[in-house]
Structures are given as structure tokens and as C-alpha cells.
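In this view, the complex is presented without one of its protein chains, the others remaining in place.
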């Protein structure tokens, strides 16, 4: 992952920490920081430091703290369950499955991750609003890489 | 140095620590302990961990905490300035230069360290009382190895 | 030559392949599970892709994710290392079908040679000596008795689907055969879901001798002489050496020719190992072909001066072997110790975080490891954390160097098999020369009683 994206993820981690995640573990140069808040709802956070180093990959437009709503701790992360190429639409001419701000239903298709010529539809795991799309279309993604942030407290 | 001697030196360090040394630094297996007390008088403590490993060397009868006066921080250490063999007397038949408890004058011969057939007389650096003789006669000693503890506050 | 290679493995062998690629000027892609994100093989690769969670079946053995990683990184070839997908014919086949070179033999070779009864039958037909035994499975006592008498007692009853010593019974005399057949069948049925058994002559003190071979795409096959892998603990290799103290030049030549013949007979290509059993009378028997690079390949590299991983890559890229058999010389002696994270004298692994990792060095010492200070030994994977290889002018010097390097090797935070290797090297029988595959189990039994 490009340095600028990594920096942004670190910003995100900082914010997540500020907004009461149930568990957060950051390890860097032998220093491990672990933050936990048991009262909050469960959130699927990226477990490993994203370490994808494809040089071709352009920096993903990760979220900036300025554009974020205050209650970040409530968001769900949708991660890639497989290795492949991320597509926001079913074909180059089609419109994207979802845009930031859209309200989605549990089970609704959010994107495609193509692997070995197979189109794998990735579905929303819960109702909510798309807060952020973390990866640009046609970008390769690895296992566990965060793709979307969903605010489950906003539903249609 | 034999293990038992090392153990005793560690006891000594513990005592020195208890009795207000100005500075004490112990490093062992990655853990460093540093104790400092600025008000006390300067004391020449062994700078390096004694590391002599001659198998032939019998454990030196280092001081035991029970036999120590309370104000250990005041003592001077007389160390060997050369490598050689420590003798407490000028010949096998002669009586030792000094015994524990003796009052000595600055410049008085305390022992001999023999090196390359040369007898090197080691003198007291200050007036005082011999508190402890740290090495047994005929034992090999290395550079910097503590030989005597002298209490400079007691003089004739 | 390839421009970029994906290494479908972890640990020391992944790093070993990365080193070879670097020396050849080839870019590398590491794959890793999430718990391996900070491993050395990831750090030293040019690119890296997370392919799944810790369990090997979901990450390193996850064929779709491994192949997707190859596709999105645009590699020309995949090196499978050993273990994981290295001997998976299906994986090799899919690689072939999507135009990515599998650095190893063809999928057909893997399929043929991984079926031990097929391989055995094939070699027997070609006149290569195989272990004397029944032709296929035994169905009743009468059939078994005929074969056992022909072979002569003792014989061994083995499960067709067996492995790791299960379903095996040694039969010393006729009266024991029925019970052995029955209990072996029962055990095999319970363990593998298939109760078929067969009979082979039992060798009490065999030696495990294997020959490293390399075949290019133009019919050239060379061998790199033998490795003696007789030091085993419960059928697991522990220490390997080359040359074998049990072979003289004449036997070495004869076995080498048999190995080359075995490989040529199946039109094999890339690196492989032909395993033989050598009995106390100097007779050898084909056991199987390993269709991968092996853990113990460094001892062969040390005594021949040839980098087997680079050769694998060159051959896979279609290059012709630049030498013939007469150019391969044995010089000196090499011994490899597999350093496992385990409690000494037991088989229990010792996972944990390594708090000190001081490598031995100096003349004749090579260490292959992906471990490092603060590295983690995970319970999900093989417990081997390093290979210590000692080289010397002769066996005496190689032993002396390995021995002093074992003393230099300081690992803290986990238990390792270093004390076990000290015991082997200090053993007078081992020092004297050839021992059998039962040497180590006997040594450990003596100790524990």
C-alpha cells in the first residue's frame, strides 16, 4: 500500500480509538497499544496491518478525518474475503452498485471482487448507510482488505 | 569467577544499594537498575562486572552481609592494577602484610601481585581500617579486580 | 527468464527462493496469512499479498487466493517450495492452464509419482530394484502366508493408505501373521477409512539414502549424488548429510545411475529426489520419488557448489542444463541440523515469541532461517524454524563445525531441538559412521528409560 494511504489508515485508527471501539490493537516498532471498550457494539475491524504493496495500485482515497461524522466507533467495515480485483460496477458501462451516502439493505450487492475470471459479489452484512468507499474501482485487493465503511444506525 | 563468588558480589551490590551509594548501575539480562544518591561521599566501586573465570580459582571469601558494618557506602576499594597472582605475604613463611581489622597508613604495602616473576607491591591509597580482604592468597587476579575494602573514616 | 515469481510458501524456504530470485535479478511476490504479515519472507519480497487467515488450508493452501495473487501481481511463475501446494497435481495443472509456470515437474509427473504403488510398479518394470513385497493388497491369511514365506521372516504389514507409521506391524514368525494382518487392517480402517494392507520384507536396520536429480526440458538428467537421511525420529528426518558414510564410490555410482534411470524413464523434468532404502549388505531398493525441492537440499548445494533453487528456476524457464554428469563433483562434507521449536526429547512443539536469536557464523557455517528476534512461532505451521548447515573438508571437520555452531546458536523465548542435535553429534556411533534409521529412536528410548 502506498505511504499516503497508510498514513490515512493510521489517521483512521486514531479516530476509531477516539470514538470508543471495543478493541483496538496497534503494534509498531515494539510498542503495542491496545484499547478496549466493552460496552460498545461489536465492529469488524481490520485485524492485520494492510500490507499490500502492489506498485501499480494507486493510493486509495481513504477517508479524511475532516469529512467524518462524529460517531465513527459505530461503523462496520466490509473487508474483502478473497484476493482479486475490486469493481464497483458489474461492467465498465454500468453504474456503480453503490455510492457514498447510499442507504443499503443487508444482503444487497456492494461490489464485485473478480478472481480467476469469476465475479464474486460482495454483499452488505447489515442495513445501513455507505459512509466511505475505501478502494478505487479496478484496484487489486488482498484478503482482509477493508472496502467499505457502513453506518448501521442509519437505515431506510 | 566462580558462581558462588559472583553470588556474593551480588549480595554486596544489594547492600551497597541499601546503604546509600551515590551511584550504582547493575545491568543483567536486559534489565538495568540504576540507583543514585547525591549526598553521599564518592566511593570507588568496581566499574565492570568481575568476569574472571579461572576454573582453578577457588571462590573468594567475599563479605557476607551479616558481618558488615552499617555504613558500607563509605568504603574504598583497592583493586589490582595488573594481572597476576595475589599474595598476602612476601614469602610462604612470612606473616601476611595485613589482616582484617588492621589499621593501615596511606602508602603501606597491603599485598603483592606477582606477574612474570616480578613482585609488585600494592599500597594503601589512604589511611583507614581493612574491613575485608576479598581474595585468597595465591589466587590469580585480573586487572581491576577488587582486593581490599578499606574504611577511611577509621584511622590510627 | 522470468521477470517476476510468486512464492507460494512461508518460512525459510520462501526466503530461500527469494534469495535465489534476487541473485538472478527476478522480482518476487510473497504471499502470507494474516498472522505472518511481519515475517521475514514478506519483508524481503518486492511485493506481498495477504491470502487468508492463519490456518494453512485457508491461506497457503487456498488455491483460488494464491492464483488470484499471481494474477493481480502479474507474475510469470510460481515456486511452491516444499509442503503446502508443492505436490498438489491439481494446483500444478491449474497453473499450466492459465499460463503461469509451475516451477517443478508437470502435473502428470506429480500425479504418477505421488501414487506409491503405481510408481513402484513402474520402476519394477524398468528393472530398478524395489522393496520385495506383495503385488498389491493382501486379502486373506493364506495369500499372506505364501508371500511372507517367499519373502522370508521378518516381514512388515503396511496399510496401503498409511503414513506416519500407523497401520504397520512387524511380523517375526509365521504364527504372528494372522493377528498382525487383522490388527493392521483394523487400525488402517479406523485411521484412514481404508483397511487395505500389503506385505513387504522388513529391514531391521535400513539406511535412508536419497539422490538429488535435476532434469531439463531437453532430456538431460544429472544427479548430484546422495544425501544420507537415516537420522530420523518417528519417521521424521532430523539431521541429513552428504556424502553418506555408508556409500563407497562404486555403490554411489550404481545408485546414482539407478536414480537417473528412474527419472529418465518417466521423462521427468525439474528437481526431484529418488529415495532408496539401503540394507546392511549394501543392497538398495527404490522407495519413492519426491517431486519437489526438499528441506535438506542445502547439504547437496554445499558439496557440489550448485545452487539448486536457481537451477530449478532456470530449468523451468526453459534453459538447458549447462553441465553433464561428469561435471558434478562431490567436494568435502556437509551436515544439516533441522532446528525445531519444540521441547527437547519430546515431540511437543513450542510456539511463542523469540526473545533472543543469535546466529552462529564463521567458516563453513550456513544458516537458512526466516526467524528473527521478536519473531513468532505459530502453532498453525511446521515447527522447523532454522536449518543449520556445517561444511568441512571431511566429515570430521563438518561435525566439529556443526557442533561448535550449535553452541553459538542462542535462541530464547521458545524451546528448540538444539540439545537433541548435540546429543546426536556427541554420540560415538554417529561419529564413527553409518547408522540406521532406527538409531535415533533407540537413542531416545535409552534416555527415557
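Here the chain labels run A, B and C in written order, and each chain numbers its own residues starting at 1.
Note that contacts are C-beta pairs under 8 Å (C-beta built on N, C-alpha and C of every residue); 3 or more make two chains touch, one makes a residue touch a chain.
Quick caveat: nothing in here was measured; it's all calculated off a predicted structure.
Looking at the complex as a whole, the chain kept out of the display touches B, C. Touch with the chain that is not drawn comes from one residue among C:121, C:145 or C:400, which is C:400. The omitted chain makes contact with just one of the residues C:19, C:166 or C:438: C:19. The residue touching the chain not shown here, chosen from B:89, B:115 or B:154, is B:115.
Note that of C:7, C:255, C:306 or C:321, the residue touching the chain absent from this view is C:306.
Contact between chain B and the unshown chain involves residues 30, 47-49, 51-55, 82-85, 115-116, 140, 142-145. Chain C residues in contact with the hidden partner, per the touch definition given at the top, are 15-16, 19, 22-25, 44, 298, 301, 305-307, 331-332, 358-359, 361-369, 372-373, 393, 397, 400-401, 403-404, 407-408.
Following the convention adopted for this analysis, only the chains that are shown with their structure count from here on.
One simple way to say how far apart two chains are is to compare their mean CA positions; for chain B and chain C this gives 59 Å. Centre-to-centre spacing of chain A and chain B amounts to 67 Å, using the average Cα coordinate of each chain.
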